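A single protein chain has been omitted from the complex, and every remaining protein chain is retained in its original position.
And now, subunit A:
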Amino acid sequence: MNTLKFITAGNVDDGKSTLIGRLLYDSDSIHTDQLGVLQKQTKQEGVEIDLSLITDGLRAEREQGITIDVAYKYFSTKKRKFIIADAPGHEQYTRNMITGASNSDLIVILVDARKGITLQTKRHASIGSLMGIKKAIIAINKIDLVEYSEFIFNDIKNAFEAIRGELAYDEIAYIPVSALVGDNIVAKSLKTPWFEGDTLLSTLEHIEVPSKENLASRFQVQWVIRPKDEENHDYRGYAGQILSGQYQIGDQVKILPSGIETSIVKIEKQQQTIEKAIAGENVVLHLADNIDISRGDSIVKSDELPITSNELKTWICWLDNAPLQIGKTYILQHRFRSVRIKIQSVDRKWDVNQWQFNDAEEVKLNDIGQISLRANQPLFFDSFEENSKSGNAILVDETTFNTVGALMFLA
């Protein structure tokens, strides 16, 4: 049994929280004491339990009846364990939605069947795609309120297909649902006989998430283990997670930035020696030569080198209230390696409304754009499109230390 992390996105009032509530409720994942609290809180007449109350956890959220920040919810079926990021629908809280999207394998975009594709649908679809999500489900919700119309379902599906070309999803499923009454969420609805696809839950259970095993091998040293006690006097191990690809004993590797070549003599996982490690595993690598290596250095295979450059073009999602400043120095954190950078130029901006790039000179809160930057030291990376693990970074403000931007490197 593996895990699927997914985010639910969509406009305010499109029923995201209700949808999650429905998934949890119908899969028996809500405890009785929590149900008791929900029953007490439910104020709507004629409704036994307001399912949307399951996810809104902050006082301010309940007061306003909106979602401000991502809430994580957990449930499992016999086939899979699920981690749901319930993201805010308000444009104001887009950066919290970006946090949720960046940690998801799949995006469920809710569309109100009565309203069709809106600006916020397009914004969320753009962000999900940009943050590296490859799988999408377009849940056409409140289908009960349009008399289970196949025509409306197809109309919305076609509208989304028309804008799909600009997005990087490699698989999109369209499902007519009603979160409120439960159509096609866990059980197949009898009211949509024209719909031949799977229910939402079944789709979530079966969708395959591509593995990073077959990409170029990437490893950054996260932590150096050097006990220096008597028993382990000569122990020098480089701990970290295999970001992509695989490493095995005997591999010829190159250390970056030093450029020194050596080979892997031992791989440990939880103090056991193993022959080979693959993407996602936490291991300790031991090298043939005693070289000065520290946190943030890359260990890559000599025949699979990454791009090396201190001038980069990159996608950016801006997350700070203060706009990006050209010429200002920021800290760029490329996983375990931080360098200083200056923004050289803003090249263009993605206009969600017109669904096209426009020339731009500034990037503000929640904007998506492309910029050019220069770093004080070379970075060793791949394009985000090719490798989402070595092709991303964050921008940190030098004075507030807030995370102000999400970067996705372009080739």
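Just so we're on the same page, a contact is a pair of C-beta atoms (placed from the backbone, for glycine too) under 8 Å apart; a residue touches a chain by one contact, two chains touch by 3 or more; residues count from 1.
Note that in this section contacts and distances are computed from a predicted model.
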Pick from "Sulfate adenylyltransferase subunit 2", "Circularly permuted ATP-grasp type 2 domain-containing protein", "Long-chain fatty acid--CoA ligase" or "Xanthine dehydrogenase family protein subunit M" the UniProt protein name of the chain that isn't shown here.
"Sulfate adenylyltransferase subunit 2"
Just one of A:Thr3, A:Asn158, A:Gln248 or A:Ser263 touches the chain that is missing; which is it?
A:Thr3
Touch with the missing chain holds, among A:Asn282, A:Asn310, A:Asn358 or A:Asn376, for A:Asn282
Which residue from A:Val12, A:Ile68, A:Ile307 or A:Ala375 sits in contact with the chain not drawn here?
A:Ile68
Of the candidates A:His124, A:Lys254 or A:Arg335, the residue in contact with the absent chain is A:Arg335
Which parts of subunit A are in contact with the chain that was left out?
1-3, 31-34, 37, 41, 55-60, 62, 68-74, 81, 83, 95-96, 98-99, 102-103, 131-132, 211, 222-223, 225-227, 231-232, 235, 239-241, 270-271, 278-282, 295, 319, 331, 333, 335-336, 388, 392-394, 396, 400-403, 406
